[in-house]
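Note that one protein chain of the assembly has been removed; the remaining protein chains are unaltered in position.
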Amino acid sequence: MSFLDWATGLHGYLFVGTILATLGIIAVVYRRNSIGVLLGIELLLNAASINFIAFSKFRTAAIDGQIFALFIIIIAAAEAAVALAIILRLYRLRETIDAGEANLMRN
Amino acid sequence: MSETAKIILVLFQLLTLASALLVTFSPNILYASISLLFAFLGVAIMFLYAGADFLAGVQVVVYIGGVTILVLFAIMLTSWMYQVKLRDSRGKLIVPLLLALFGLLPFLYQGAQHLASRVLRTVPPDFQTFAYSPKTNAVGEALLGNYLLPFEGITVLLLGALVGAVWLARPK
Partner (left out) sequence: MDTASFAHSLQGWTGGGPLWVWAALSAFLIIYLIALPFGGFATYVERKLAADFQDRIGPNRVGPYGLLQFIADAVKMISKEDFIPAGADRFLYNLAPLMVVVGACAAFAVLPLSRYLMGADVNIGIFYVLSISTLVAPGILLGSWSSNNKWSLLGGLRGAAQIVSYEIPVALSILPVVMISGTLQIGSIVEQQGWAPGAENAAAYHFWNVFHNPFCFVASILLFIGGLAETNRIPFDLPEAESELVSGFNTEFSGMRFGLYALGEFAEIFVMSAMITALYLGGWHIPFLNLESLFIKLPTGLMAIIQLGMFSIKTLSLVFVVMWLRWTLPRLRVDQLMGMCWKGLVPLALVNLFGTAVWMWVFNGRSLAQLIFGVAGH
């Protein structure tokens, strides 16, 4: 099997999805800026929808995978809006968007 | 699919991967969000090739037209306007993390190979007609048929998110 067939088949989709998920998790734990954490979450959700789409194409020939991906995209949008509202609120209260500084609940 | 089409898909997959690397490791948060835009674009093209034309459109509208703009707005409202620097400083971890990621690549390759070979053993009968047919009608019928309850749930969730976001971002 040539590289092109490998990359454009199910393997390629799964490979890209896995890398995106890995990078997303790394961003979530590694970024200090809370907007950076949000970017990581978006990568994770995208990786999930890639997998849904890939399996719906290569495995079942049914539409359900696409519906799930659609729901994931909608939920990601809602989550981004709320998260950014929280970040703006945090900035207004603490003058910073460093995720490590949001520790009012600790004491 | 012709060879040219396959090469184009591979190019967009590479674009997605490179942009995702930048999203995670770029020290400048603004550049990270711009690369996120290109990662979204690459994923949309992958959807297109997987026979999900409607989903690709949704991906571009929602992510590039909505989420990216929101993120850019948030960055500009919290960083530039008040002269806070854009750097996200934790520079010393980048190289070891990158090395670890590339060390993992062979295992990811093996894993994708293994999983795909298990899954692909039975190819569904109507596969060819599914892969290259328009999906908008099917998605619409599924949303108002089998998936009506989740669909209504999503609308309530969106309303809640809308009200919640407005309330959270209210002026003092």
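Letters A and B mark the chains as written, and numbering starts fresh at 1 in each.
By definition in this document, a residue touches a chain if its C-beta (ideal position, glycine included) is under 8 Å from a C-beta of that chain, and two chains touch if they have at least 3 such contacts.
Keep in mind it's a predicted model, so treat the numbers as computed, not measured.
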Please provide the labels of all shown chains that the missing chain touches.
-> B
Contact partner of the left-out chain, one of B:11, B:69 or B:148 = B:69
Which parts of subunit B are in contact with the chain that was left out?
-> 2, 4, 30-31, 34, 37, 53-54, 56-57, 60-61, 64-66, 68-69, 72-73, 76, 80-81, 134, 136
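Just so it is clear, only the chains that are shown with their structure count from here on.
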Once bound in the complex, which stretches of subunit B touch subunit A?
-> 1, 3, 6-7, 9-10, 13, 16-17, 20-21, 23-24, 29, 32-33, 36, 39-40, 43, 46-47, 49-52, 54-55, 58-59, 62-63, 66-67, 70-71, 73-75, 77-78, 84, 88-90, 93, 97, 101, 104, 108-109, 111-113, 115-116, 119-120, 123-127, 130-131, 135, 138-139, 142-143, 147, 150, 154, 157-158, 161-162, 164-166, 168-169, 172
Would you tell me which residues of subunit A are touching subunit B in their complex?
-> 4-5, 7-16, 18-20, 22-24, 26-27, 30-33, 35-36, 38-40, 42-43, 46, 49-50, 53-64, 66-67, 69-71, 73-82, 84-89, 91-92, 96-97
